[in-house]
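Attaching a single structure in structure tokens format; questions to follow.
The full complex has more chains than appear here; those shown keep their coordinates.
Chain nomenclature is as follows: A and B, assigned in order of appearance, with residue numbering initiated at 1 for each chain independently.
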């Protein structure tokens, strides 16, 4: 059951975040639809390729396709009234998608008996992959490379799932809330990791 | 037979469109070659991964590799005389590739007994995928996200193939002409789909 819940939340959140970016870039309705779908399903498809899940699995998700389509259309039609503060709301939805998909990807990798390192990679790919594809297609700098802490939270969630949390649904839900909250706080308060020191004298 | 015809037309058209973009960006001959090949074969490779065709199939296309190579070299060597109106001609070739590959991708998906929705996705991925890869590699905004109607025609062609057209070669050729024509008209007369209304007050 938890698996379905995380898939549902991640799909809705990323579909909306992709639609937001597309609306900001003033795409037409089909462009909004495509960017929303690619954001919602791109991270999972990328993870499936990289950890060796048959991609045909992608096609057993008719319910999620419908959910994503509906989310995108709602955002499109209510864009005027709903989105007046994209920057903040877009980041919130992205944070929820990041957390939900990181945990979902990690659960899948644990089920496949992968190593802890591979579970963390699956968490980062699934959680951050859709957003990276979204940003590259829209010609933006990927959120994952921006200053505020981002993918580390996905890796941490993956680690926690790998060391045993995946057996307890309630613990997983708490992890979802914690991961999304930490990402949002990172955005709001500009929590940063150390940077290197490059002096470019050429 | 129709399958081979669509593969041939799509490959030539996209190889040329990729070479055009590379020439516009002033790449050297190998850069022109690579962008042409990636445009010609990238959409099909992407579709194969997404709908679960073994990618090794890619390598049974020696004839098409030769055809694409020849098309690119011809464009390269005659670039001065041939291309003085890139913007228009590039869009025409892209439109032909879009139509041919959308139908070819849809035919493959129908052969694999996929659902109508999956056939439409295969049509859009195959028809628009190569162009998206081309535009991302060249640092351009993908045509698919520009204002004039584009991928909708691929989706529509996929739908029509899915509901029965695939049994009749003549009908498929007519569909090719109609799809490419509708895309070109969209470009020439700036046919647009509705846009969302975002007010960015931050």
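Note that in this section contacts are C-beta pairs under 8 Å (C-beta built on N, C-alpha and C of every residue); 3 or more make two chains touch, one makes a residue touch a chain.
Just so we're clear, the structure is a prediction, and the values are computed from it rather than from any experiment.
Trainee: Total copies in the full assembly, please; the file places 2 of them.
Mentor: Across the complete structure, the repeated chain appears 3 times.
As a working rule, only the chains that are shown with their structure count from here on.
Trainee: Upon optimal superposition of subunit A on subunit B over Cα atoms, what rotation angle is obtained, reported to the nearest 5 degrees?
Mentor: 120
Trainee: When the C-alpha atoms of subunit A and subunit B are each averaged to a single point, how far apart are the two points in Å?
Mentor: For subunit A versus subunit B, the centre distance works out to 29 Å.
Trainee: Can you name the residues of subunit B that touch subunit A in the complex?
Mentor: 49-52, 114-115, 117-118, 124, 132, 136, 141-142, 144-145, 147, 149-152, 155, 192-202
Trainee: Inside the complex, what are the residues of subunit A that reach subunit B?
Mentor: Interface residues on subunit A, with respect to subunit B: 22-32, 34-35, 45, 49, 54-56, 58-59, 62, 65, 75-76, 79-80, 83-87, 136-139.
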